[in-house]
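Then we have chain A:
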Amino acid sequence: MKLNLDVNTLIDTLAERLRDDPIMGKAPCMVGIRTGGVWIAERLHAALGLEMPLGVLDISFYRDDFSRVGLNPTVRPSDIPWDVEGSRIILVDDVLYTGRTIRAALNELFDYGRPDEVLLTTLVERPGCRELPICAKYVGATVNCDQAVKLSGPEPLELNIVERKAEVA
Partner candidate 1 sequence: MKLRIDNARLLDPARQSDRIGSLCVQGNRIVACGEAPDDFTPDEVIDADGLWLIPGLVDLQARLGEPGDRSAGTVASETRAAAAGGITTLCVPPDTVPVADNPAVPELIRRRARQAGNAFVLPIGALTQGLDGERLAPLNALKQAGCIAASQANRPIRNTQTLRNALEYAASHAMPLIFKPMDADLAADGVAHDGAVASRLGLPGIPTSAETAALAQLLVLMEETGARVHISGLTSRRAVEMIERARTRGVQVSCDVAVHHLHLSENDLMDFNPLFRVHPPLRTPDDQQALRQGLKFDLIDAITSDHTPLNADDKALPFPQAKPGISGVETLLNLTLRLVEDGTLTLLQALRKLTVAPAEILGIEAGTLAPGGRASFFLFDPDRHWTVTPETMLSAGRNTPFAGWEFEGQVVATWFQGKPVFNRLNG
Partner candidate 2 sequence: MALVERDIQLDEHKRLKHLLTLEGLKAHHLTEILDLAETFFDANGELRKVPLLRGKTIMNVFFEPSTRTRTTFEIAEKRLSADVVNLNIATSATKKGESLQDTLWNLQAMGADMFVIRHADSGAAHFFARQVAEGVHVLNAGDGRHAHPSQALLDMFTIRKHKGDIYDLKVAIVGDILHSRVARSQIQALSILGAREIRVIGPRTLMPSCPEALGVHVYHDMDAGLEDVDVVIMLRLQNERMSGARLPSEKEFFRLYGLTEQRLERAKPDAIVMHPGPINRGVEIDSAVADGPRSVILDQVTNGIAVRMAIMAVIFSNAARHPQEDAS
């Protein structure tokens, strides 16, 4: 079921707020989390006209539920085409839910090096379901915690309400 939210409008809002953030003056790099986060990041990266190429994180190897659900069969390598050490990073994901994906992404980033700053932005947030002390600086929209949402894309980008059992953490 399609959610009554226009993704492009949300991305525009996020881009606008990021443009006013002090991080923009410090030559930031951007990283999208596979898969949905990358789609959002690609748009944001273009809208903000960032100089450094977009980085891509596949957090499959860093998930904390490997010993329960095994490996994501579609795992692909992460690609961070610049030095993480000392960088300022805008981390982009589609949905912020339990916070576990962001925990995994931060761990992976830190395995590459020590960034000076990491800023989190997500398209949608489901507050009240957080299991880890993680919050995003900029959020496009907020939905009810009992409403599981999933981004489909890349063309067109759409937010859908998904069945409970197919929900991703």
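Regarding selection, all candidates are chains of the complex that A comes from, given by their letters.
Observations on the model:
The rule is simple: a contact is a pair of C-beta atoms (placed from the backbone, for glycine too) under 8 Å apart; a residue touches a chain by one contact, two chains touch by 3 or more; residues count from 1.
Please read these numbers as outputs of a predicted model, since none were measured by experiment.
Here chain A is shown alone, and of the candidates 1 or 2 it touches 2 within this complex. Here chain A touches candidate 2 in the complex through residues 58, 61-62, 66-71, 73, 75-81, 107, 111, going by the rule given at the top.
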